[in-house]
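Apart from one protein chain that is not included, each protein chain of the complex appears where it belongs.
Every chain is named by a letter (A, B and C) in the order it is written, and numbering of its residues begins at 1.
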Amino acid sequence: MMPPGAPRGAPGSDSDLSMDLSLLPPLALRVREHVVRMATDGGCFIGASLSCADLIVHLYTRVLRLSRETLADPGRDYLLLSKGHDVPALYATLAELGFMPRERLANHLKLHDSIYWHPNRGVPGVEFHSGSLGHLLAVATGIAYDIRLRGGANKVFVILGDGELDEGSVWEACLVASALRLDNLVAIVDRNEFQANLRTEELVPLEPIPAKFLAFGWSCATVDGHDFAALDAVVRPLGDAPAVPGKPSAVVARTVRGKGVPSIEARADRWFANFTAAEIEGLLGELHGGAAAGLTSEGLVVR
Amino acid sequence: MMPPGAPRGAPGSDSDLSMDLSLLPPLALRVREHVVRMATDGGCFIGASLSCADLIVHLYTRVLRLSRETLADPGRDYLLLSKGHDVPALYATLAELGFMPRERLANHLKLHDSIYWHPNRGVPGVEFHSGSLGHLLAVATGIAYDIRLRGGANKVFVILGDGELDEGSVWEACLVASALRLDNLVAIVDRNEFQANLRTEELVPLEPIPAKFLAFGWSCATVDGHDFAALDAVVRPLGDAPAVPGKPSAVVARTVRGKGVPSIEARADRWFANFTAAEIEGLLGELHGGAAAGLTSEGLVVR
Amino acid sequence: MPTYEEALQAIALARPDVIVMTAENRAAIRGLPAVLGERFVDVGICEQTMIGAAAGLALRGRTPVVHALASFLVMRAFEFIRTDVGIANLPVKLIGYVPGFLSDANGPTHQAIEDVALMRGIPNMQVFCPADAAELAAALPLLIDSRAPCYVRFNAMPPAVAHPTPFAIGKAEVLSRAPNAPHAPEIGSDAGAGGPGGRGVALLTYGFLLREVDRARALLEARGIPVELINLRSLKPLDEAAVLEAAARTRRLVAVEDHFQTGGLYSILAELLAHHAVACRLHSISLGERWFKPALLPDVLEHEGFTGPRIAERVLALL
Partner (left out) sequence: MPTYEEALQAIALARPDVIVMTAENRAAIRGLPAVLGERFVDVGICEQTMIGAAAGLALRGRTPVVHALASFLVMRAFEFIRTDVGIANLPVKLIGYVPGFLSDANGPTHQAIEDVALMRGIPNMQVFCPADAAELAAALPLLIDSRAPCYVRFNAMPPAVAHPTPFAIGKAEVLSRAPNAPHAPEIGSDAGAGGPGGRGVALLTYGFLLREVDRARALLEARGIPVELINLRSLKPLDEAAVLEAAARTRRLVAVEDHFQTGGLYSILAELLAHHAVACRLHSISLGERWFKPALLPDVLEHEGFTGPRIAERVLALL
């Protein structure tokens, strides 16, 4: 079992220290490359994955007490993707950090592996399956409660979509987590301003989100979800202690759908995409600062 | 069809004016008598019914545009009991106001009638069945939306339990009602401080309730749910216009479980009761200011 | 026999992995908070969150025993049960309070009369329907020991019958077997009232109705009808052999249940007979496709035709 208060970060088994902040941008870039590559041959929820790629990279390298060796350790920190369709960003992070071979990413959607559109425990590092929005805050509540019962110091992080906040089950779980005073629980909202097809504020307005969490007995902070230094200031401390003792902590991370690939940024019709091989090359170029990819395949409405 | 802006109150077919405020206390007393009488021979949710008896009496006499003749009129105001187990207070009010014969109350739990523990449309004046907590705000949302589509001026009132606010479906419906800007919708929370077995704040703390509604895009007022003048000041105007144009209105009505019968007030074990005939006599005495009933039957935990 | 609460308390004290949960439904376990402390969790009126949290606890090695009114447990939280507990095959034990007729005067919102259909449809989920308090208490240690998720149609009524057979997962209790030389049948056209080649009739039931069906059995026997009575306390896994033997002997099965006709015991038996290509008459005494009239329990039974005498009449009418 991990010693309580073990150092954080899982850059690899040879290190038990957090990764240096300067290494995060290149790592996140590699993660985005993988995500873009998964958006063909069947495709993936590329927009939703790119918006929280930085959040996931930051959590794995600067926050979570978790490494390849401690994947099954009861003292590990947990990360749960409640908006499960962002799992390409997780697959990519797990591959880059050595939790699984990078080659496995090529198995995306293939019968002989379990790398598909939503998370499942067939992938090392995935704590629980998801795909139905509004479940994992409840599941996390159970995990966090058990950790407290056992006197554990570890934390449970959950990434929620902003559109996911429509689901009443999220608020029900918020009430319960607050009633149980689970201050080892952290919810991070990927505030990319869109749900599947529309801007949240044009469909079901969610603002003020912090006021909602506060009224439901949580603490709530807001952060730029693409700024590693800001995430370090706001999210990293939650790996040690709650923002307010006795309360679960929420963080609203302001993000951009499709972040990093201008041609698809903040576009509902590029939320899920299944590009041609040529388009993928163009998008990878964009990721590296190249010219606009000049997408030709039609936008998709899959939901 | 009722003319829009028809006068309010349903004291009987011979009057189309609101009942005089001074008549409400004696009416409410008769309603409470009926409720107490239903708490035998099988019993009823007496505590939950007495806490909102005044709310229901006030709505029917001073707020709702509704009479025996307009029960099926599309222009009528609606009252929905989302915490359906308070229906004895509604049965009693409907009987006192002549929507159904008083004698029908004696059919409580009998096979040949439909007067049982939860509302159903077999009883004239019951708009929709309930019993499963957390449904009728969603149903009310549909009703209110249709009224708006048709350009109706009528309003939809929903009584919610405070414990019922635990259900995520309530908050989900709040988000949708706010998104649809249903300012013809009013939710009144019977804030009797208890859920089935415990005080809400000791089980799943709900405070601050107004902050929750405000954060979910509603207006919210607080009122003494046993003070008719106060209800007149806060609830009655909502029959004409929303507190904030464009927003649904919430009212937190502070009430007492078992109100009017000191022996059972604020007691979880007298929420549902099935008293002996002698105890009923004692409780009726209490209702009229007599001595404590001296209950001998055991308290019940039915949930 | 211990009460349900006593049985659960004993198990929870012996097994620190057991967590008792409820969504504001502690009537049957009100003494446990004092005994279990933080291992008793009342989440409030939050059935969905309770199930999600139970899955989370199970992921951490706990065995949650969760309580709620049957209709809200299996229906409001259906997707949580199927997705969080079912897909992951976690050992969460679902205890559904006031199922079937036991919701008496509550009305259709509270009538869990599709609970068996819903729960048995979930892969991995087991379904148990004890006939009385004794059977419930006897079953509890076994089903908590099992690593499978399960649904229990809670029933703590006084003894329905004397139970000759100890509870076992996947086993039925055969309470009476048609005698070899019955009195001449008084009714029906074919000998012994059974289907072609069979004799008598087998009554199969579960839960609280066993008491009434046993009464019906006595009445039918008094009229010379050979009756087999089977208590199907474990609906999934099913004791297929017990059913198939009864089918072979009687060639006439009657499923008696306070459940919609579709999806419960009648469907289970129809599927079994089809699977084994057994020729056998199968009848349903159930709620058909409607909710029952809300009233106090004895009135409901009379009105809906589920007292012993009414069941006997209805069986006679089928023969």
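Note that a residue touches a chain if its C-beta (ideal position, glycine included) is under 8 Å from a C-beta of that chain, and two chains touch if they have at least 3 such contacts.
A quick note: this is a predicted structure, and the numbers were derived from the prediction, not measured.
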Partner chains on view for the chain not depicted: A, B, C
Contact with the hidden chain (one of B:Arg37, B:Arg104, B:His129 or B:Arg270): B:His129
Which of C:Arg26, C:Arg39 or C:Arg76 contacts the chain that the document leaves out: C:Arg76
Option from B:Pro74, B:Pro101, B:Pro124 or B:Gly246 whose C-beta touches the chain left out: B:Pro74
Per the touch definition above, residue among C:Met1, C:Val35, C:Val174 or C:Ala270 touching the missing chain: C:Ala270
Identified contact with the non-displayed chain, of C:Leu118, C:Ala160 or C:Ala246: C:Leu118
Positions on chain B where the hidden chain makes contact: 74, 121, 127-129, 132, 135-147, 149, 169, 172-173, 175-176, 179-180
Those residues of chain A which, in the complete complex, touch the missing chain: 42, 84, 109-111, 114, 116-118, 120, 129-134, 163-164, 166-168, 195-198, 203-204, 301-303
Residues of chain C (touch criterion as defined above) contacting the omitted chain: 71-72, 75-76, 78-79, 82-83, 87, 108-109, 114, 117-118, 120-124, 195, 260, 262-263, 266-267, 269-271, 273-275, 277, 279, 281-282, 289-291
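One rule holds in what follows: only the chains that are shown with their structure count from here on.
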Separation of mean Cα positions, chain C and chain B [Å, integer]: 37
Centroid spacing, where centroids are CA-atom means, of chain A and chain B in whole angstrom: 44
Multi-chain contact residues (two or more partners), chain C: 43-44, 46, 48-49
Per-residue overlap in chain B, given as positions that touch at least 2 other chains: 166-168, 203-204
